[in-house]
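What follows is one structure encoded as structure tokens, with my remarks underneath.
Complex shown without one protein chain; remaining protein chains in place.
Chain naming follows the written order as A, B and C, and within any one chain the residues start at number 1.
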Amino acid sequence: MKKELIAMILAGGQGSRLGALTDTMAKPAVPYGSRYRIIDFPLSNCVNSGIDTVGVLTQYQPLALNTYVGNGHPWDLDRNNGGAFILPPYQHSKGSDWYKNTANAIYQNIPFIDNFDPDYVLILSGDHIYKMNYAKLLEYHIAKGADATIAVYEVTKEEARRFGIMTSDENGRIVKFEEKPAKPESTQASMGIYMFNWPLLKKELAEDEADAASSHDFGKNVIPKLLAEGRQVFSYPFQGYWKDVGTIESLWESNMDIIDRPRDIDLQDDSWRIYSRNPVKPAHYIAPGAKVRGSALTDGCVIYGSVHHSILSHSVVVEAGAVVEDSVLMPGVVVRRGACLKKVIVGMETIIGENDQIGGEENKEHPYYNKKICSESITLINGGLILKPDISVPGNCMVSMAQTVAESDQIIERCENIPAV
Amino acid sequence: MKKELIAMILAGGQGSRLGALTDTMAKPAVPYGSRYRIIDFPLSNCVNSGIDTVGVLTQYQPLALNTYVGNGHPWDLDRNNGGAFILPPYQHSKGSDWYKNTANAIYQNIPFIDNFDPDYVLILSGDHIYKMNYAKLLEYHIAKGADATIAVYEVTKEEARRFGIMTSDENGRIVKFEEKPAKPESTQASMGIYMFNWPLLKKELAEDEADAASSHDFGKNVIPKLLAEGRQVFSYPFQGYWKDVGTIESLWESNMDIIDRPRDIDLQDDSWRIYSRNPVKPAHYIAPGAKVRGSALTDGCVIYGSVHHSILSHSVVVEAGAVVEDSVLMPGVVVRRGACLKKVIVGMETIIGENDQIGGEENKEHPYYNKKICSESITLINGGLILKPDISVPGNCMVSMAQTVAESDQIIERCENIPAV
Amino acid sequence: MIRNTCGLILADDKRIHMGDLTRPRALSAVPFGGRYRIIDFALSNMVNSGILTIAVSTFNKYKSLMDHLGTGSAWDLDRKSQGLYILPPYISSESYTGRGDDLSGIISFFREIKQEYIIVSSASCILNTTYDELMAYHRDKNADISVMYNRDGYKAEAPVTILDMTRSGRVKGVYENPLNPVSNRNSLGVMLMRRELFVEILGEAMSRGTTEVNPEFYVKEFDRYAIYGYEYKGCALRINSTQAYFDATLRALSEPTRTDVFWQKQPVFTKVKDEAPAIYSEDCEVRDSMISDGCYIQGSVKHSMLFRNVSVGNKAKLTNCIIFQDTQIADGCELENVIIDKKCVIRPGIKLIGQAAYPVVIGKGAIV
Partner (left out) sequence: MIRNTCGLILADDKRIHMGDLTRPRALSAVPFGGRYRIIDFALSNMVNSGILTIAVSTFNKYKSLMDHLGTGSAWDLDRKSQGLYILPPYISSESYTGRGDDLSGIISFFREIKQEYIIVSSASCILNTTYDELMAYHRDKNADISVMYNRDGYKAEAPVTILDMTRSGRVKGVYENPLNPVSNRNSLGVMLMRRELFVEILGEAMSRGTTEVNPEFYVKEFDRYAIYGYEYKGCALRINSTQAYFDATLRALSEPTRTDVFWQKQPVFTKVKDEAPAIYSEDCEVRDSMISDGCYIQGSVKHSMLFRNVSVGNKAKLTNCIIFQDTQIADGCELENVIIDKKCVIRPGIKLIGQAAYPVVIGKGAIV
């Protein structure tokens, strides 16, 4: 059945900069902001923009995403014509391929897209927190008579060196694109959101696939080629909250923004709900002796201890005498009595032992000290762990089963499977 | 959320014995019996048996299956807790694997199954036509106190040589299992339907996976090992219609059974509906000059010609003067005026040219003659083809784009993509 | 696709009576065309136009309508935040009263939603289209209200709403069932306007004591609003009586009506029944007929419409017949110009002969 516009969400990446958090789930499935998972944002944006057909391209640990997205019902994407589709790589009669890169992932799914015979295809990332009306982007794309339109975000000159930077003329037409320029000519950063005319994109993808020198990436190959061909490529400036949550630091920051910059992210906005799969739990309970301030909580939490400036997902338990500060606790985390967390991200279903002291001052000699994934003194505890009681872990550490530490330094009692939803 | 019983449908196979029909779709997605696809049978059996959580394991050309199963709505499997899940192979943090075989496919999906914490897991094939109440199978399994129960079907001594044959004692306990025995001891053939206690199966799958000598197949490895260990493995005798539609001959036969043995297959049975995804087409129309006898038709067909002893899927057009006999026409096939089909299976959306003569007497010298896939003079025309007019193809031929024939013998005008649904 | 528009379908029309066919059901719940109900056409037109919020208003006999519409999933309207709403008259009543009150329920529903436009459709016309052109016309004319009509006003049966229009297309007069029509422009009961205007007009009507919605009553405000007529040039079948229903069905068997009504680019959605395919016996003879899934045909069927799961026995002969679902015609029956409702049993050898101008109707569940 024909659709004017369908969206394809690139949800394939392992997201290795999120460290142990993505050991068992793809990045878009990572819990965020008390009630959500990262993928709720692009999915909700699609539905709120009137897009009812969304392909979710996935190959790395898709189970959590697969069961989380499920029938698509929470996002109103359980449609008979269209809806949400998880699209893994597959075998065909002439062989089989994993997705080589972003453009190749779309290339491999040309038959899926052709099924809906769309005029336009919207390519999205699965790991950004923002609210955008793609219908407006499409209007702009049509009004400009564009071949492709790229959403861009104003960054500082400083930040510009970390992004793909677009230089546009006065009409918004992109004249130059540079990946992480040392001397940025502009401060318009690509948001990784591309609107294409499907017939053109299909042709370009086939050519890109045939090009042995290409790395089959939208940013590195497809867009530069369009520009080189002199195509009408426009930039669409986006205002509003936008954050790539691809690192532990940005994930922590973006979580804190919910309480520090509530108006910017505006989750209360009735006209643009962010939908999520509901955990089916009772309202949360704050006990007589508890103290909760400057925090965000959701269903199923039970708080006997003290919670300050923290983001708690559903079903988190904080026992009496425990203190949670500047932290992000994912679904099902239990903080046993007397434990103390400071600037910690704790993965799903992990149990913090009695009187554990986690986070705070850094200690570069500590066996769990991590400088590759963690920064800004944020400590990351992976999901599914049961920590021993009375242990202490300083700031900027990463704790997961993968770490090899001396027997005497071992703080993990055991590890359990995290249920996918 | 806990489930007592979940089902896993092995839908991965390429089904190479169906030849060109499975070039672009997995075997379970092949249209069958006018209104159905093969997978409708296990899916409908599950729902009618009260099973609301079904994993469909697929890796070969899953797009058709993926879009056909979609949100699961036609089978009432668009559930919030449970429902239908397409389960492809995936990458995990320690690498990635295609499904090596049936047992390995289930092994790779242990986390999926564990999500539902089931007591029992039912393993099904995606390519059999039958109606079975799995709830009764489970009752039997529980009553026998079985570790595993295998559904068996009574075959003749003759046929037994082509099946996995079970020998059971007077209580139904299986004492011996032989794969395609030269001298069958019994006539109970395995239907490839296995009921397992999940904790046991999980353990057995892990052991099987660790066994480098195993080919990771239920019939060849897992079941023999259970028997060798002295487990309680029972046979569950099934009466009623059952057909493996794994070959062109059996696919044709099973289609014809709808008109030749309507009471056996009993598709009219109100208490056990076979559900399918509806094509949203008007009722079919028989024109004033048409002649339709001894056939099965469904929505969207328009018949001006003559149809006898044939099975027509939705949206088939038979023009004036065309004759269709003993044939199976899949969705969207068009038979142009004056064409004549005899004992032909035509794949989806193919157009038979004006005055084409297809099927009938065999001619072993014919460039399209095929003895590997076709038999019994059945001719197979692949989907998506537009045949030239005035051509002639004898019986027992297979016509697909993959065939290399001399320019002068070419009967295909062109080939088009078949939409997945 | 038109955006930002909601829909209202008036599922019944108190001016139209179809005897046994509308006794157990609302007009729009009457089966039509082998596998549909009349309402499927109005619903599908809206869905195919991109309308996602659709209310169905009905004043009685909801059961078959509710059974048919279910959760709305057949029209992909089982949505979280939009979708299909059934508005029986009770919906606003807060006290223990049984008295129906169509208007207040409709008003409160349409006051609360957010779409800019509304399309109101009556249930009595069968047509298969999208409303894109109507919307373009409406905007082009800068109209307050646009009314869809076609040009069968001279010959159509009552109820007829004749539009008198200026050259520019503006409505300057409206006549209900006139003896001498001033034009052949006959309203199809499809109207487009701003949602807020609709709520305003309805509110006024209610304040004057009206409690029911008549598909065309707002058109009478032509001296106050800029009302424009939009001509629909495709085929429209008016179901105003049993006779009209019979004629429309048989007409729909032949081209070009068959294509106009059933075979447009956009599909007509309806509730899925999951019947088996239709089976034709070796001895059957079927000509110029539409046959639905689940039928089992042994006899002869000519120029007829068979709904789902109808069985026609050996040597039975059907000519110019409309047979609703689950009805069994036994061996040797002879039926001509007959409409048979659901779940009837016609016993062996029975002969029922009506006239083309006066078909015999057998009510639901009858055993003849």
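By our rule, a contact is a pair of C-beta atoms (placed from the backbone, for glycine too) under 8 Å apart; a residue touches a chain by one contact, two chains touch by 3 or more.
It should be emphasised that the depicted structure is a prediction, and the values quoted were computed from it without experimental measurement.
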Contacting the left-out chain in the complete assembly, out of A:R161, A:K176 or A:R273: A:R273
Contacting the left-out chain in the complete assembly, out of A:V292, A:V344 or A:I378: A:V292
Touching the absent chain when the full complex is considered, from A:A143, A:A210, A:A228 or A:A283: A:A283
Touch criterion as defined above, residue of C:G7, C:G34 or C:G72 at the omitted chain: C:G72
Which of A:I258, A:V346, A:C397 or A:I412 contacts the chain that the document leaves out: A:I258
For chain B, the residues touching the chain missing from this view: 4, 50, 73-74, 76, 78-81, 273, 275
Missing-chain contacts mapped onto chain C: 23-24, 59-63, 66, 71-73, 78, 80, 83, 88, 90-100, 272
Touching residues on chain A - with respect to the absent chain: 33-35, 73-74, 258-259, 262, 267-268, 273-276, 278, 280-290, 292-299, 311
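Operating definition for what follows: only the chains that are shown with their structure count from here on.
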Chain A and chain C: spacing of chain centres that average the CA atoms, whole Å: 48
Overlap residues in chain A, where contacts from two or more other chains coincide: 73, 78-80
Of all residues in chain C, the ones touching two or more other chains: 73
